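Mind looking over this structure? Questions follow.
Apart from one protein chain that is not included, each protein chain of the complex appears where it belongs.
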Amino acid sequence: MSGNTYGKLFTVTSFGESHGPAIGCIVDGCPPGMELSEADLQDDLDRRKPGTSRHTTQRRESDEVQILSGVFEGKTTGVPIALLINNTDQRSKDYSNIMDQFRPGHADYTYYKKYGLRDYRGGGRSSARETAMRVAAGGIAKKYLRERYGIEIKGYLSQLGPIKIESVDWNEIANNPFFSPDASKVPEMEAYMDALRKEGESIGAKITTVATGVPPGLGEPIFDRLDAEIAHSMMSINASKGVEIGAGFDSITQKGTEHRDEIMIDGFDGNSAGGTLGGISSGQDIVVHTAFKPTSSIRLPGKSVNIKGEPIEVVTKGRHDPCVGIRATPICEAQLAMTLMDHVLRHRAQNLDVKTDFADIPASNK
Amino acid sequence: MSGNTYGKLFTVTSFGESHGPAIGCIVDGCPPGMELSEADLQDDLDRRKPGTSRHTTQRRESDEVQILSGVFEGKTTGVPIALLINNTDQRSKDYSNIMDQFRPGHADYTYYKKYGLRDYRGGGRSSARETAMRVAAGGIAKKYLRERYGIEIKGYLSQLGPIKIESVDWNEIANNPFFSPDASKVPEMEAYMDALRKEGESIGAKITTVATGVPPGLGEPIFDRLDAEIAHSMMSINASKGVEIGAGFDSITQKGTEHRDEIMIDGFDGNSAGGTLGGISSGQDIVVHTAFKPTSSIRLPGKSVNIKGEPIEVVTKGRHDPCVGIRATPICEAQLAMTLMDHVLRHRAQNLDVKTDFADIPASNK
Amino acid sequence: MSGNTYGKLFTVTSFGESHGPAIGCIVDGCPPGMELSEADLQDDLDRRKPGTSRHTTQRRESDEVQILSGVFEGKTTGVPIALLINNTDQRSKDYSNIMDQFRPGHADYTYYKKYGLRDYRGGGRSSARETAMRVAAGGIAKKYLRERYGIEIKGYLSQLGPIKIESVDWNEIANNPFFSPDASKVPEMEAYMDALRKEGESIGAKITTVATGVPPGLGEPIFDRLDAEIAHSMMSINASKGVEIGAGFDSITQKGTEHRDEIMIDGFDGNSAGGTLGGISSGQDIVVHTAFKPTSSIRLPGKSVNIKGEPIEVVTKGRHDPCVGIRATPICEAQLAMTLMDHVLRHRAQNLDVKTDFADIPASNK
Partner (left out) sequence: MSGNTYGKLFTVTSFGESHGPAIGCIVDGCPPGMELSEADLQDDLDRRKPGTSRHTTQRRESDEVQILSGVFEGKTTGVPIALLINNTDQRSKDYSNIMDQFRPGHADYTYYKKYGLRDYRGGGRSSARETAMRVAAGGIAKKYLRERYGIEIKGYLSQLGPIKIESVDWNEIANNPFFSPDASKVPEMEAYMDALRKEGESIGAKITTVATGVPPGLGEPIFDRLDAEIAHSMMSINASKGVEIGAGFDSITQKGTEHRDEIMIDGFDGNSAGGTLGGISSGQDIVVHTAFKPTSSIRLPGKSVNIKGEPIEVVTKGRHDPCVGIRATPICEAQLAMTLMDHVLRHRAQNLDVKTDFADIPASNK
């Protein structure tokens, strides 16, 4: 209720600050009997991990996750799975100077107003460090969805500042530090990021996340539509400023004949809907775009005030991502996995006995 | 849990189908002692009501709301407020032909897959008719927020298909059937809609919703960020396909110095953030943009299949909105009101005693 | 969240005051495809209905329930089922004198302190009138549990003041106005109640509620144990003061060998546990005892204060149950049905694929 729990049936409750002893979470609601070990979660954690290329923050965290409960003899037991990651590379001294500053574009001022005090070291609870737990928890959901339902969730960087991806080769994403699905754009991205770093600037990005193999019927009517909950999920990631499903904002200028995905014998003739109709999955791919703002942690001085109301100039010297969107790819995947997992469980609760006597409309995903 | 309840502390649980006897909702959590009568809710219901201009559906519903409980001697008592609107202008015969059809772009197929059966009359539960209850319930939130905190929530049509609003005069919105804040665009909109209707087409739209006077400190960290919950709220409205907070998707191409709203002695030097930092309100205006798709209910024939899997051609003859976005303005306002109301109550629960000894940063809203 | 919703997956949200125009509720989460009509719910409503014998209140309500949504062509559709009962026999003038009194044993003072104002007519929201909706909503759960799982829920009056039931014949319960399963006690009960009425007094009672055919495995660990949620459910009924599962308070003086239900080849050798072990159903009957206090609405004068703090004498002249426990039988059944229904759905969500390769231990229920 106080905001640190995601989900209704598959719930993830997280804790931890950037410079506390550890971050962690409790995953409740995972079905019993699934094989699970730390190794299953480590891959995605490593994809998100800072310090793996010169284009992300140089903070070095091993981000090794421990499973403290809920797994016995290699299998989930159905009781809460607690995950823990120790914080190892904390340099709290980096942050003492911001103790009484309100950095522009940060949560400093708003946390102070909400709580009256805050752990200012490294952004405390508002640091993107907490997203590591989302990736770990989402890894459990991803594994279950894949093994039980054949649902695959994957993401890529679809835009880096002005550089737009034009073709998607899923096999390329792991081959470059940008999660770019288009190898031909990588040199341009590298040059852009190098220039940006020299300049002391940061830049926004767009991440596209796709779930394939989603059966029709997931999602709830009215307020808990699948797309509404996906929007919530994605917008809960630090620095996200917008979410689209399918055609998204392009729908504004589309006409009815253009937007509606007609249904042919061999399947839907398009996916403007992005995989949901009336808030419920159609069997088409779920396609989500998320906009990330440029980080405000840059070394170019910015104007602000301190807690005394005096004008100050803020220069961020810490180790920060010039484009937070880059490492957001595995986080978006994790969030989408958590959302779908929750809806799979919700669907089973109420709609277990539903049988339809007509075939599914094929997911053509043109 | 089954999707028909919005909110955690200020909750709205709705029921009803397009062609059932009535639609209604239960509003729980409204503080006691607020003056409330049906008249307070009727204004916004009338703004949403169909059949008020030739540019919206010609279904004629009086949409008169009744308060069945929770108000005594003109004041809220703190117990549930039940609201009821009878359905009067149902023409169920209009819909008998779609009984076994999956209309493209509609929830027919997905509801069938989810539930195994459905009330097909007028879209049943998936009809936009249920949004009337959101407007009524949101009206209660709006009134409380205004009277207790001075928070005002208002919206406008910021884009109708290709026609973009360029200047905002709040006083103009009520003077035209489009919720356009720019009187000079109205003739263009009328001509566009007339042509569209002749063509048998529909079109998308963008609604901008703004909350002013929001105190800093509302919202929760991590998963229940205020912006995440606003995204959920807006994306739960029928036909919405995208949500942005502040700069939204424009953030992708912004640099850090451009996006961060620097803080001057006299307030924030911009509002790229759209009123939230770290998921918590900053005191700036909350600014939200929502994209609405063109309705799929058009009279131009569309290809589809029926429940036997046979190819069919679908022609919608009912009375439908050629641009569902137009009437979405009061619905967006209502959803934003419900979201803020919920967060006001959540904030009071945990953060009642918070006092900060520094002044608020002024909301310059440049 | 504000207390008017029961359940997490099968949710019942109720509204209405004793002397408002109507009472009602929204049942969300009922699986689709179940046959349902008003008649299915009316039987239990009639069992609870006031005015059916001289031993209960003489208020006469027809308590005819209407289904406003969620049922189409005689079957549940999976969307919210709204139920409405109009209040017909309100005599508000009966209550004007208590407007500024705090009746001892009533919620007058506590509602005033909580809300600052209240609908005093007939107890307003705190009236037992709202339990009619529990019975109606519970009827839906009862029907589903019976038809889908063969779970039967039934209750009886196990103690009326000093008169204890010693033998249980399920077939007798419907044959007398006390829900007594022992026909031989009925004359004693009648004489006792007649004397009580003459005296102007009221008396407490105990209701025993039993669920048979409950499969093993329902319930959740730790906080949401099945027995904990049953305790919550029963204690939420007006006038209940205590709940026991199985041996209940007798467990205090039992030794381990006496209390533990040994397990034989042909089943459990007793049911001290009352059907749950570790908070999860064992397949034995669920057995619950609930204590109800004597109503405080009696015509013998009682001392109190009014809202000015002046001493007053309160005499209740309205039409009241001298033993509220009598009509509590169908309410207890309804609450137990709601609780089990909720846990059936929760179980399916997480534990759908659980198969054990050993047979169930028979429910001997000795």
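We just call them A, B and C in the order they show up, numbering each chain from 1.
Going forward, a residue touches a chain if its C-beta (ideal position, glycine included) is under 8 Å from a C-beta of that chain, and two chains touch if they have at least 3 such contacts.
The structure presented is a predicted model; accordingly, all values stated were derived computationally and were not measured.
Q: Which candidate, B:3, B:16 or B:29, sits in contact with the chain we can't see?
A: Considering the complete complex, B:29 is the one touching the chain left out.
Q: Given the contact definition stated above, which residue among B:24, B:78 or B:219 touches the chain not shown here?
A: B:78
Q: For the chain that's not shown, point to the residue among B:53, B:66, B:86 or B:350 touching it.
A: Here the residue in touch with the unshown chain is B:350.
Q: Looking at A:9, A:263, A:314 or A:341, which makes contact with the chain not pictured?
A: A:9
Q: Please give every residue of chain B in contact with the chain that is not shown.
A: These residues touch the chain not displayed: 9, 29-33, 78-79, 148, 221, 345-346, 348-354.
Q: What is the set of chain A residues that contact the non-displayed chain in the whole complex?
A: Residues in contact with the chain left out: 1-5, 7-9, 11, 13-17, 20-24, 26, 28-29, 32-33, 66, 68-70, 72, 75, 77-82, 114-119, 124-125.
Q: Spell out the interface residues on chain C facing the chain that's missing from view.
A: Residues of chain C in touch with the missing chain: 1-6, 8, 12, 14, 102, 104-107, 109-116, 125-126, 130, 159, 161-162, 196, 201-206, 215-225, 227-236, 238, 240-249, 251-265, 269, 272-274, 276-283, 291-298, 300, 302-305, 307-309, 311, 325, 346-347, 350-351, 354-356, 358-361.
Rule of thumb we're sticking to: only the chains that are shown with their structure count from here on.
Q: Take the average of all CA coordinates in chain B, do the same for chain C, and state the distance between these two points in whole angstrom.
A: For chain B versus chain C, the centre distance works out to 39 Å.
Q: At least two other chains touched by the same residue of chain C: list those residues.
A: Chain C, residues with two or more chain partners: 1, 8-9, 29, 32-33, 78-79.
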